[in-house]
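As you look at this complex, bear in mind that one protein chain is not there, while each of the others sits in place.
The first chain written gets the first letter, and so on, giving A and B; residue counts start at 1 in each chain.
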Amino acid sequence: MNKWGDNKAWFLVIPVLVFVCFSAIIPLMTVINYSVQDILDPDQALFVGTEWYKKVLHDYRLHDALWRQFLFSGLVLLIEMPLGILIALAMPKKGWGVSFSLVTLALPLLIPWNTIGTIWMIFVRPDIGLFGAAINNLGVAFDHTRRPLDAWVTVILMEVWHWTPLVALLAYAGLRAIPEVYYQAAKIDGASAWATFYYIQLPKMRGVLTIALLLRFMDSFLIYAEPFVLTGGGPGNATTFLSIYLVKVAVLQMDLGPGGAFSLIYFLIVLLLSFIFYQVLQRVGKGEKV
Amino acid sequence: MGMVLDSVSKKVGSETHINNVSLELEIGTTNVLLGHTLAGKTSLLRLMAGLDRPTSGRILVGGKDVTGVSVRKRSVAMVYQQFVNYPSLTIYKNIASPLKMSGMSKAEIDRKVRKTAAMLHIEDLLERLPSELSGGQQQRTAIARSLVKEADLLLLDEPLVNLDYKLREELRLELQDIFKQREAIVVYTTTEPAEALMLGGDIVVMDEGRILQTGPTPDVYHNPATLKIAQVFSDPPINYLNGTVQANTARLAKDIEIPLDGHLRSVPPGNYIFGVRSNHLFLSKVAKEDAEIRVKVELAEINGSETFIHVHHGDYRLVVQKDGIHPRRIGSEIAIYVNPCCFFVYDETGALVASPSRVSIQKRV
Partner (left out) sequence: MARIELNEIAHSYLRNPKGDSDYAIKRIHNVWEDGGAYALLGPSGCGKTTLLNIISGLVTPSRGRVLYDGKDVTSLPPEKRNIAQVFQFPVLYDTLTVFDNLAFPLRNRGIEQGEVTKRVHEVADILDLTPFLKKKAAGLTADAKQKISLGRGLVRSDVAAILFDEPLTVIDPHLKWHLRRELKEIHEQLKLTFIYVTHDQMEALTFADKVVVMLEGEIVQIGTPQDLFENPEHTFVGYFIGSPGMNFLTCTLDGNVAQVDGARIALDEKTAALGRKARGKLELGIRPMYLEVSPEPVENGVPAKVKAVEDQGCHKIAVLMLAGKTLQAMLPEGKPVPEGKAWLVFPPQWTRLFADGRLIKQKE
């Protein structure tokens, strides 16, 4: 049997493979390389095995950053997913309103991420920011540069404003795909709006919601540009998330060894959690025990 | 010099979609692939077209091996169940689209498009868009698009199934005429035995990726080689009773005795399955050899010109088909009659042992 016909496709893939090699695989190998060596200067490098890994895993500042990250991602998902679904349910199904809402929703997604940090930084300033000035006039002492709680509120509001539209757009696409007959049958069965949502819309949106959840989880867990621009990780350590801490270690302190080890661990955590989420959502869909 | 499939199989993962199929199709013939859904008809069609590659086996067209050749290089046209047309092009452009690639002159393309459109009675709709047409008209456009290429192989995958039954009848007649005029190999899939009979030509009965029987359609209908084929190629479903053959008689369903005459004489003793078509079960005794079966009426379906009486005899559910209106009360016990000359006899593996002679059936009927 002649199988060469299929293999011609591999030749077309080679350019991509080369690119991925240079942009991802070789740097990854480099990182692993650094993570097992102590680099004193460009000529002197000692193989230290798992020492950096042990150091990194015992670093209390890393643990703090990790908890902060979990809290952040958790809050973000808890707010964005239901909010996105609600927005999708409220969006019009036909007429000019559809294009209008789609475009309006897409706007936050189009802004460069560091610009988003800058926008919000100005937005919450007590002197010239619309939000900051308004809320201070109402008597609430709001200062995101001094008080950790205010910094958190700002970072989370910014993140929700930025990315909820993605969840909403995905959920909207999922909703549009549901044939009209399901709603008709639900009406005839006397189902309330909640029952229609829970038994028809939600199960049929499972596919897109899985994608939305995974995307939002990964992005929020890896977040860097927006909070860095907004707060620099402060006040103090209040908004130092994992990636910000990692940059501090690897770039600012030039600790390439611990930095490398840390990067790898970070990568594996994200991979593991994504895998768990995916498996859980697939099983829920099939109705098996989770 | 037609198309030959030589021991073709197609496996997808652990599932076998096509199991060792060998087939020879002549040019100028209409071949109907009949089988239930998931029997492998669409898979086989895709293999013939070159859209899929068989896992093993060869496909030859005109003597040449085309197994690895992509569909673009082959002379194939295909019509699908869903009326597939380019939504943004007018009907004229839709029909012309396969010819644009071939480098024909504009005048030649125009002539061919108009001729094909006239064949399918859509010549007045050439400037419209597909969305403005009815289902039947859209399917005619799709068929025209496939015909204009004058391909050597014309494949139709249940093309009429999404249309009104009356539209189906009309299009079927038109298609039969169109097929007769071309020197191509036509392969048409369907799940309906009635449609297979109406199209005529040759039939290929499929089940679970295998070919069960091939031959001229009426021949296969009157002589199904196995019980499975009889089941696939019957509408209403074929009736059957288990029975035992002894010295001179056969005992069916424990309490019906029939003498071993005519074609039944050659059946050796043993256990068999006796099949009989619905229109060969009668409501009155006419011939001396007619055997009586006492049954209970479950339902009488009347469609204006025929009656279908659903009955049961013990655990056996049977259907009697009779021309005319014959209502029967539900639950009433009646007698139905069968002439032994109408039985198909299958052994326990389902293979045909004896089949009724057409002549004796015609005498009884």
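Quick note on the criterion: contacts are C-beta pairs under 8 Å (C-beta built on N, C-alpha and C of every residue); 3 or more make two chains touch, one makes a residue touch a chain.
In this text the structure is predicted, and so the values were computed from the model without any measurement.
Enquirer: Any idea which of B:27, B:197 or B:225 touches the chain not displayed?
Expert: Answering carefully, the residue with contact to the hidden chain is B:197.
Enquirer: Write down which of B:4, B:84, B:129 or B:167 is the residue touching the left-out chain.
Expert: The missing chain is touched by B:167.
Enquirer: Looking at B:123, B:174, B:202 or B:235, which makes contact with the chain not pictured?
Expert: From the options B:123, B:174, B:202 or B:235, the contact with the absent chain belongs to B:235.
Enquirer: Looking beyond the chains shown, say which of B:10, B:112 or B:310 touches the absent one.
Expert: Final answer for the missing-chain contact: B:310.
Enquirer: Of A:70, A:113, A:182 or A:197, which one is in contact with the hidden chain?
Expert: Considering all chains, including the one not shown, the answer is A:182.
Enquirer: Residues of subunit A in contact with the chain that isn't shown?
Expert: Considering the whole complex, subunit A reaches the absent chain at 179, 181-182, 184-185, 187-192, 195, 199-200, 203-204, 287.
Enquirer: Applying the definition given at the start, please give the residues of subunit B touching the unseen chain.
Expert: 36-37, 134-136, 163-167, 169, 191-194, 197-198, 200, 217-218, 221, 231-232, 235-237, 277-279, 298-299, 301-305, 308, 310, 319, 321, 323, 325, 330, 361-365
Everything that follows uses one rule, which is that only the chains that are shown with their structure count from here on.
Enquirer: Using CA atom averages as chain centres, what separation in Å is found between subunit A and subunit B?
Expert: 55
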